[in-house]
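Contents: one structure, followed by commentary.
Note that one protein chain of the assembly has been removed; the remaining protein chains are unaltered in position.
To keep things simple, chains are lettered A and B as they appear, and every chain counts its residues starting from 1.
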Amino acid sequence: MSVKAVRIVWRITRLNFRAQLEYRTEFLLMIAIGAIWQVSVIVFATVLLTRFSGMGGWDSSDVLLIPATRMMAHGLMVLFLGRMHSLGRYIQEGRIDIYLVRPMPVHRQAQLEYFPTNAIGDLTVAGGLMVGALSRSHLDWTAGRIAYLIAALIGGMLLEAALFTTVASASLRFPSADYWSRWVEDLLGTFGNYPLNVLPRAVGGFLTYGLPLAFVAFLPAAVLTGHGHDIGVPYWLAASSPLVGALTYLGARLLWRWSLSNYTGVNG
Amino acid sequence: MAALHAWRAARVTPLGELLAPPRITAALLRLTVQIVLVASLWRGLYSQTGTTAGLTRDQAVTYAVLAVLASRLRELDQYAGRDTVLQHMHFGTIIYWYLRPLPPQRYYALRAFGEQLYGLAWALTGYVVCLAAGVVEPPRSAAVAGVFVLSMLLGQLVLYYVMLLIDQLCFWTLRNGAAMLILIFAQNLLSGVYAPLWFFPDWFITMSRFLPFQATLSVPLSIYVGRIPLSDAGAQLALQAAWVAVLSLFTRFLWRRAARRVVSQGG
Partner (left out) sequence: MNASNTRTANQIEVRGLSRTFHTTVRRPGFVGGLRSLVNPDRVPKHAVSDVTFDVAPGELLALLGPNGAGKSTTIKILTGILRPTSGEARVAGVVPYEERERNARNIGAVFGQRTQLWWDLPVRESFSILRDIYEVPKAQHAARLREFDDLLELSSFWDTRVRHLSLGQRVRCDLAAALLHDPPVVFLDEPTIGMDVVVKEQVREFLRHQVEERGRTVLLTTHDMTEVARLAERVVLINHGRLVLDGTLDEIRRRFGSTWQIRATLADAHAEAASLPGIALVRRDGPQLVFGPDGTEGPTVHQALKQVIERYEVTEIAMDEAELEDVMRAAYVQAGPRAEET
């Protein structure tokens, strides 16, 4: 992305943000719902943590790192790349056809369609949880660990975005692919917050190699907390989670480009 | 009966799905994966714990799997068929709902009825399969089964009205309506779909009692697994019925107001 492109993106984002501010109640409500949703997930996760001891042999302060990482990554995804989630709707409204006529990449235009106000709530709460998790953690937070955490967050963001971008690419051809989007979101929300080694091997394997959920938060957290050697996944693979995230995102973008070139428009 | 004359309207959404085998396989796949994952999760969580929040391992697994099956009852894909109220408002085709000798509310009700019936067929089949596979437990007694069926029926009615309410909001808010999202979120969370409400803190459970969402799923399922004993079931059923009455009156009122809103669309 060239400097000029960055400037355009920034300007449009500011305009979008201001557009959201126009409707003040809506704006505040959207922040609220982002926050409320995350809080409820946290409440539930902590409840589970207290009721179910020994989550796969992990200390509770270590387990807390998983939802913290996942939510932070998710919040970042919503903020920067989240419009892929609603792409099905844009396709139906014929917006892709409009985007194709403009001199900006379609993917970027989709992301700039509106400002995701709920991401503010998402990130605020996720940030709070992260602070809480870090403060309760018994780990020694060296520069290396912190750097890895940041890399894991970015990798997690890219991985979640990759999943939604893949579904969006399918939506370009199959109108009902949109449904998978909701399903992926459900799965990520339900299973992304726990140590996956409580699940049987086969199931955990599916969530690692099938739908690569584990790389978003569980595996990086395992590496950080020193459990990286006994989670059923090779250590080097777990440690390279950020890389996995980046690579899958790259693949997803290539898939997107290919799907877009085969896009045949919305009506006959 | 006059209402029967538009019976074909009831099968609109299921027909759209049946005519597209890929959609059916996709739904089947999602359902199966979800059940396996959910059952594994709860078994895994319980592997080192006994009874928690009043639920044994089998109760929790049964609850969670039934919740996944029940989701088939409400989540048919109207969206791909451009048949949601939101899309009708957006494309302006809502106007035709008011041009036919069939009142919009009756069309909506017929369609929902057809969808829930179709979803029920799926859920029942899934239930039989899961029962045979030992994933879910059968109800403890015939009485429990009977009360459960009644409670489920009431729960589906409450669910219908809640979804209707969410759809009716579209007549007022249209896009990215935060109010709509909040309602959807509340419905998802507080109905107990993600996890039995019993695991939440007490204040949460108390709060959810004042909302209709838990009446849709949590109450029937809790009766089924025995978390709500038969002695308490009567009060719960009465509460469900009360919600049905309140919501039906409220949504009827909203239909009248919605008709006036249809007006302000387009030049």
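Some observations on this one:
Note that a residue touches a chain if its C-beta (ideal position, glycine included) is under 8 Å from a C-beta of that chain, and two chains touch if they have at least 3 such contacts.
Everything numeric in this text was worked out from a predicted model, so none of it was measured.
Contact with the undisplayed chain is limited, among B:15, B:145, B:205 or B:242, to B:15.
Residue in contact with the omitted chain (choice from A:34, A:155, A:175 or A:242): A:175. Residues 5-9, 12, 15-16, 19-20, 80-83, 91-93, 95-96, 98-103, 262-264, 266-267 of subunit B touch the missing chain (whole complex, contact as defined above).
The rule we apply is simple: only the chains that are shown with their structure count from here on.
Inter-chain centre distance (subunit A to subunit B, centres taken as mean C-alpha positions): 27 Å. Subunit B makes touch with subunit A in their complex at residues 20, 22-23, 26, 30, 33-34, 36-38, 40-41, 43-49, 52-53, 77, 79-80, 82, 87, 90, 176-179, 181-182, 185, 189, 194-195, 199-201, 204.
Residues 26, 29-30, 32-33, 36-37, 40, 43-44, 47-48, 51-56, 88, 92-93, 114, 118, 174-176, 178-180, 183, 186-187, 189-191, 194, 198-200, 203, 206-207 of subunit A are the ones touching subunit B in the complex.
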